[in-house]
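So, chain A:
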Amino acid sequence: MSLVHISGLRLSAGDTEILAGVDLTIAEGEAVALAGPSGAGKTSLALAVLGHQRPGVRRTAGTVEVTGPVGYLGQDPGSLLNPYARVASILRTAAGRRVPRAFADTLLDRVALPASLARRYPHQLSGGQQQRVALAVALARSPRLLVLDEPTTALDLLAKAEVLAEIGRLRAEGVSLLWITHDLATVRELVDRVLVLDEGRVSGPESAMKGPFIANFAMKASFISRGEGASAEKALRADKLTAGYRGTPVLTGVDLTVARGECLAVLGVSGAGKSTLARCLAGLHRPGTGTVTLHEDPLKPDVRDRTTKERAAIALVAQNPAEALHPRQDVRTALVRPMRLLRGVKSREEQDAKVAELLEAVGLDSTMDKRLPGELSGGQRQRVALARALAAEPEVLICDEVTSALDAETQAEVLTLLNELRARLGLAVVLITHDAGVAVSTSDRLLVLHAGRSVLTAPTAGLVPEGADPDRVITRLLTDPSRTEQGASLV
Partner candidate 1 sequence: MSRFARELLTRLGMLAALSILVFAGVDLLPGDPVTSRLGISATPERAAALRAQLGLDRPLPARYAEWVSGLFSGNLGLSTTGRPVTELLSDRVGNSALLAGLAVLLLAPLSLGLGLWAAWRRGRVADKTISTGSLLMVSVPEFVVAGGLVLLFAVTLRWFPAVSLLPAGASPLAYPEVLVLPVASLVLVGSAYAVRVIRGAAAQTLAGPQAEFLRLNGVRWPVLARRLVVPAVLPVAVQVWLVTGVALVGGAVLVEKVFGYPGIGELLVSSVQTGDLPVVQAVVLVLGALMLLALLLADLAVVLLTPRLRTGGAR
Partner candidate 2 sequence: GASGPVSAPIAGAGTSAARRGGVLKAVFTGGGAGESLDPYTGGSPIDFVRHDILFDSLFTLDKAEVVPGLALAAEPTADGRAFVLRLRAGVRWHDGSAFTAQDVAYSFRYMSAPERAYPSQLASFVDSAAVRVRDPLTLEVPTKQALGDPALFLAAFPAKIVKDGATSFTAATAVGTGAYRVTAFEAGREARLARFDGYWGGAAPADELVLLSLTDPQAKVNTVVTGQADFAGDIPFTTAKAGVASADLEIRTAGDDHRTAFGFVLNPTLEPFDDPRVRKAVRLAIDRQALVDTILLGYGTVGNDLLCAGAKYFAAKEPLARDLDKARALVREAGAEGAEVTIRTAEYEIGYNASTQLLAEQLKAIGLVVKPQIVGPAEFFRPEAVAAAHGVSFSSGAVPLAVMYGRLAGFPGLAFPDERFKAAFGTGIASTDEGTRAKAWAEVQDVMYDRGNTVIWGQADVLSLARESVAGITVRDQAKYPYLGKAGMA
């Protein structure tokens, strides 16, 4: 018996067709992975299974039949949990019926969380814990089908491993899965078949397996050549940065340097202070002590006190793609403003040309410049944010998770672009990422943050020998600070 039966589903938004006749059947107990390039319509399809469409999207044809309760877990689950309720209450509410007190504990246990978390509010949980609580919500009604939309992208390696393990357990319990992911290599063993959505159509498992697209997926994060090595000229330096929020210290004495053309990867578990560090560098968060220097010139701690030239020199791509773009400003505006303000590009033709160029550089169609962020997919938004950072032609680019929502191919494109800019223009990159593969393949050096301290800075090549599994090495670096302490002596 099939839980989901979709036939001839067509979705469109405005004039563009998102899904052009999709057929999909998921049998009882079956686990299906859904892959496809960014913007292919995966999220739209998943929502359609739940009988829901985002604003602006219409169903023009086709039928969707779904039996039994369905659980759903979307992207960025931290923002999905009810901020006004404790975990226990969230879970019991999700059950949709009267349940005993112990119910929450049972659910927490299922997602491998301690029962002690039941009394906490969502904001008191780490990103990984939030994600697992969200998973528990999806499980609360004992669904026979679980729809997962990239549930692990925002997680560090440790949390990701926990969530994957939990999904594996569910799978073993016979829950059906519709799992949207870019990380086919990881998911492979956990699903029965892989579907690829491209250009609005699903290619069946057999054909998909043979197609060129899947080949890219199969080859996990194809190795990208590192830059030709950095010049000695230091582009950006931070000395003894200390920062915190309202009395809670987050960073303590962090030093950091990145040279022209160099790529420095910053690693650390969720909450280690990576984003805070990035914001201090960009002048958006005032450090308690310590200085940031650009080409040996000390920078003012507040970006508003910096000169136009200094502002143009450092660009930050913020972590949250959903918030990074103004929901009421179209793509063109987002890209043109930095050009105007920081590079003085005033003529319309020049702007248009540069907008098209930037969009193309990040692998987007140049006709997308009229779109509002709400009309873009998660990955597309992330790339627009990157394009905006590049619009000012910075000397230092600070990327806070710029590839998390991208499929392998698009990710490779983006990283190649960064490499090229490094080589060609001497762009210095500070790359914050959870993705060990990306960190290892792209960076010249690694900086590991642990509880706000830099516990290690070392050349990547030295830490991760050619051929070693980056995941294992990085996991070790993150889990065992004492080991890294010793590693720190490597510098």
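By definition in this document, contacts are C-beta pairs under 8 Å (C-beta built on N, C-alpha and C of every residue); 3 or more make two chains touch, one makes a residue touch a chain; residues count from 1.
With respect to how the candidates were assembled, all candidates are chains of the complex that A comes from, given by their letters.
Predicted, not measured: the structure shown is a model, and the values here were computed from it.
Asks: Have a look at 1 or 2 and point out the one touching chain A within this complex.
Replies: Spelled out: of the options 1 or 2, chain A touches 1.
Asks: Can you list the residues on chain A that touch candidate 1 in the complex?
Replies: Checking each residue of chain A against candidate 1 gives 47, 50, 52, 69-72, 74, 77, 79-86, 89-90, 93-94, 96, 121, 123-124, 134, 137-138, 140-141, 245-246, 248.
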